[in-house]
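One protein chain omitted, others in place.
Up next is chain A:
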Amino acid sequence: MADLRRLEGREKVTGAARYAADVHPPDCVFAVPVPATVARGTVTAVHTAAALADPRVLAVLTHRTARRLHPVDDPALAVLQSPKVAHRGQYVALVVAETLRAAEQAAAEIRVDYRQEPHDVLLTEDHPRAYTPEEANGGHPAQRAHGDFAAVYAAAEVRLDAVYRIGPLHNHALEPHAATAWWQDGRLTVHDSSQGATLVQETLAALFGLERDRVLVVSEHVGGGFGAKGTPRPHVVLAALAAQEVGRPVQLSLPRAQLAAVVGHRAPSVQRVRLAADRAGGLLGLAHEVLSQTSTVREFVEQTAVPARVMYRSPAALTVHRVVAQDIPTPSWMRAPGECPGMFALESAMDELAQLCGLDPVELRLRNEPDREPDTERRFSSRHLAECLREGARRFGWADRDPSPGVRREGRLLVGTGVAASTYPALVAPSTAEVRAESDGTYRVLINATDIGTGARTALAVVAAEALEVPADRVRVDIGRSDLPRAPLAGGSCGTASWGWAVHKAATGLRAEPGLGTVRASTREEVKALDQSYARHAFGAQFAEVQVDVDTGEVRLRRLLGVFAAGRIVNPPTARSQLVGGMVMGASMALLEESTMDPAFGDHAERDLAAYHVAVNADVPRVDAYWIDEDDPHLNPPGAKGIGELGIVGTAAAVANAVHHATGIRVRRLPLSSRVLLQALESAHRQGRR
């Protein structure tokens, strides 16, 4: 199959693609939410008279006036149901008006009285209310141990004990969370910027006490999500509530300044990694202990210590998550939850260990390759990390590297290179799909998958065309509607594997029996029957080159190279884009992204893209992604592992390791800002080490 260009590319670049807030049904009005301005307390009064004095204002919803909703799993969706304020920025009212400007103006005029209570928002390492949860996100046990780590560590010849810190991080998709909703004859239609219309449909049906088929959710084009749109968020519930209240279609698009408080973010983490090794770099013991933060609304614990259960052979291992529930916005999924922050710590620690042992960091990793998944002793369905490391080293020119830190100078710049490994589980979920033969000789694929910019549409066209044995231009793909065959959301990097499996099955069925005209398939039984004796993960190796200005501490990325082993790559152009995008986001996390919990107010202070720095073009001069042809028969018919998240994993560590190589300074905290580097360079200078 030839490389297929993004099917909806033309629609996107010409502006024809319609996103959730591009839908303007007749008589559509606008809703603007009002965020709480205290971090903890109770709403005692909402003064709405000034807002309602404007004749264009149709309604103001508050916890007193909003319709009662049925409870669902995520308490953050119980919007305007209680006067309690669990964090600053939580919505306490909603204005609906004829125009967006009128709604904004009225929202600004609403005054809210609170009975304020003292709040607790800062993650401290000795927080008295820290606890070990039952499990971390993804159903992972919070704690795992094998062997006697303490004894092994105490006796080891080489020991590393290091603490790594990452602040809160925010998804900040280009398209903010938005929804347009209307009711007709007891039916609810919602266009939502979401990673999964099926889940939004089910959740809205539950909240409003409706049969599922009375709710239609459309997410045809989505301008990024990175996990923040994986589960329904408060905006879509507010839009539906408001539309019901005023009896007209309602559009609600969240201002970027509100996103940090209501759409989820990556919680800050404090990660202690202890490694015990012999002099040759053979790991004897590994402990990865993580403390993170959740809200009082819902427990969300990122599975940050989980990749340490997958990566390296170690006779003794201990992986622990602890969390503290505070008066903060509820954290949620952000690209590669767990693997991304966890691998920053683990892969930084491996770099430190390589140095302690006087070993090349690539060689150290190769020496610790396990033959089975260390935590479970299961066989790997496929694991080509070693090949990624070797191929990456070859392409990057790693062999020419002088291992000594802090010695390569170009004028006022210090230059260095670094490596890190990446991993992400190869997940799959049951899906249904339908394939129809049309009278004009084309085929239609129908499945409620979501394309959040990943190229999902295009990959599914490739899968269908291959199974049907027809050119891809004879396949049309309909996705992004909850009345299409049910499919899991775009998350966990399992879209192509899960949706593709169902599409493959339906298409194969139709090719076998063309007379049927239409074949609908479900993979429920096949997914259930998957051989659980295999551990399924994708792997990769990331290489980075950086320069650090000795006068300013400014760090600039020079190049980034990744080699990945992720099963069969279904469609190279869109896959490369996914991997490069993940790497850019990882570099952004390493160097730029900084969010500050304001202790006095209890919110994240950086509230726009001018203050919360994500990488721009000038920050990513050269990023290359390659892959190894990996044939894994234990996955799914398309043979695919996920790639949506793999690219971000390990990137931050590769960059941080490169900064260490450039400067001789080990920074165990992100981002690697000028502020941090300059202070370290100045203090090294004062100590005469530079």
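We take it that contacts are C-beta pairs under 8 Å (C-beta built on N, C-alpha and C of every residue); 3 or more make two chains touch, one makes a residue touch a chain; residues count from 1.
Here is the rule we use: contacts and distances are computed from a predicted model.
Hidden chain, UniProt protein name from the list "Cytochrome bd-I ubiquinol oxidase subunit 2 apoprotein", "Sugar ABC transporter permease", "CoA activase" or "Xanthine dehydrogenase family protein subunit M": "Xanthine dehydrogenase family protein subunit M". The residue from A:Leu561, A:Ala615, A:Ile648 or A:Ile665 that touches the chain not shown here is A:Ala615. Touch with the chain that is not drawn comes from one residue among A:Pro485, A:Gly553, A:Gly567 or A:Pro637, which is A:Gly553.
Interface note for the absent chain: among A:Asp120, A:Glu606, A:Asp632 or A:Glu645, the touching residue is A:Glu606. Only one residue in the set A:Arg5, A:His24, A:Arg64 or A:Arg101 touches the chain that does not appear here, and it is A:Arg101.
Contacts to the hidden chain, counted on chain A, fall at residues 35, 37, 101, 104-105, 108, 255, 257, 412, 549, 551-556, 591-592, 596, 598-601, 605-608, 610-611, 613, 615-619, 671, 673-675, 678-679, 682.
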